[in-house]
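Input: one structure, supplied below.
For this view, one protein chain was removed and the others were kept in their places.
Each chain carries a letter (A and B) given by its place in the written order, and its residues are counted from 1.
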Amino acid sequence: MQTRTLEISVGVFVALGLAALLVLGMKVSNLSRLTEGDGYRITARFANIGGLKVRAPVTMAGVRIGRVTDIRFDNDAYEALVELTIQNTYDRLPEDTSASIYTAGLLGEQYVGLEPGAEEQFLTQGDEIRLTQSALVLERLVGQFLFNKAGEASGGDP
Amino acid sequence: MAGNTRSGDDSGPLVSIEGVHFARGGKMIFAGIDIEIARGQITAIMGPSGTGKTTLLQLIAGQLRPDQGAIHVDGLEVHRLSRGRLFDLRKRIGVLFQSGALFTDLTVFDNVAFPLREHTRLPERFIRDLVLMKLEAVGLRGARDLMPQQLSGGMKRRVALARAIALDPMMILYDEPFTGQDPITMGVLVQLIRRLNDALGLTSVVVSHDVQETLAIADQAYVLSGGKVVGHGTPESLGASDSAWVTQFLRGLPDGPVPFNYPAADYLDELMMAPTK
Partner (left out) sequence: MIEILQRLGQAALRFFARLGRGHLFLGYVLLGLPSLIPRFSLVVVQMWSVGVRSLLIIVVSGTFVGMVLGLQGYNTLVRFGAEESLGVVVALALLRELGPVISALLFAGRAGSALTAEIGLMKATEQLDGMEMMAVDPLKRVVAPRFLAGVFSTPLLAALFSAVGVLGGFFVGVGLLGVDEGAFWSQMQATVDLYEDIVNGVLKSLVFGVVVSWIAVFEGFDAAPTSEGVGSATTRTVVHSSLAVLGLDFILTALMFHE
């Protein structure tokens, strides 16, 4: 084996390995979104966040505009305090924007969806979203459904 | 080069082994041996298999440590040297292993160049000239591009010899250089050892049990047996020795002080005994 060809093939090997790492970083992971820069933070209170996790997406009209950066429990109000970081490009969210927790698909991950309001004032760093809708908890839905059914059955029967 | 820096006085013997005891795995190998190896001579160390001849070379080169006694090489006590000083000493000693110990992944040329590249910062052009000179000395300049697997056993030893003299050492230790060689190769090796010794002003130590070949070139010879030196002198004086050990070894007698039979219970008793188990 010639030293030159040997060194070239080792060089190709190292380059391939590093390229694979780069591809994994860029194409497979969320590296491209880590560089999107900091945004401004707003908070929202929910009675129940279901299975929402930190780093979950925040969307408006189905487009991702930020993500959940913190989840805490408010010991006085017995509510969940969710911190959302919105990218700086989207700085024109009306003050009466409402937030809901949705599930992507039946078993998918949960995310925060924002609905724009009509106010002229925009949300800025530290503001709080007042209109919120909690996550749908499957057990509660089923329970409600059964309760209603039972009510219909007893009420409908003379 | 390293071979020119002498640290001891030039008058005494190059190697002196004094009262060395050595045991390995609970088995006594040397029980107090004294050997002196004179400068510029070929000294043969002979003895039956298993008398620790190779061990002796390892002791001289500082690979093993004696339990008692001392070994001086060129005025330095081998086992009191730091690792760095020991390596400096080893650069001045060439060793020819029984198998040649050539590096199988390097060509003949690169094998001989190995010590030069490791220990000197010579430009590649000088290294090439030096390697070709060493290969010419053993008659294998034409084989420089071959791999060790392509060489016969005798040629491997000659390449190993060229490698051993690459750094112009003051002494070469030969470990069983003749074992398993055909008569022609043996003759070549015998001539090479003598010629190199005289031409390069080396000191040579040949460890062997090939009596005829070794005695033909040796200036001095030691015969080892049972962990002791049982005879030493010039080849002629050894031939005239009246020691039973020496006579048995030199003449190759099947029985003598070295018994033919492995120690066993009495033959008759053992045959008559019924296998009770």
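Convention: a contact is a pair of C-beta atoms (placed from the backbone, for glycine too) under 8 Å apart; a residue touches a chain by one contact, two chains touch by 3 or more.
Predicted model, so just to flag it, every value in this text is computed and none were measured.
Engineer: With the full complex in mind, choose from A:Ala20, A:Ala47, A:Ala77 or A:Leu138 the residue touching the hidden chain.
Structural biologist: Hidden-chain contact among the options goes to A:Ala20.
Engineer: Residue by residue, what part of subunit B touches the chain that was omitted?
Structural biologist: 61, 63, 87-88, 90-91, 93, 95, 97-99, 101-104, 114-115, 118-119, 160, 163, 167
Engineer: In the full complex, which bits of subunit A touch the chain not displayed? Write them out.
Structural biologist: 1, 3, 6-7, 9-10, 12-14, 16-18, 20-21, 23-25, 27-34, 55, 57, 105-109
Just so it is clear, only the chains that are shown with their structure count from here on.
Engineer: Whole-Å distance, subunit A centre to subunit B centre, using C-alpha means?
Structural biologist: 78
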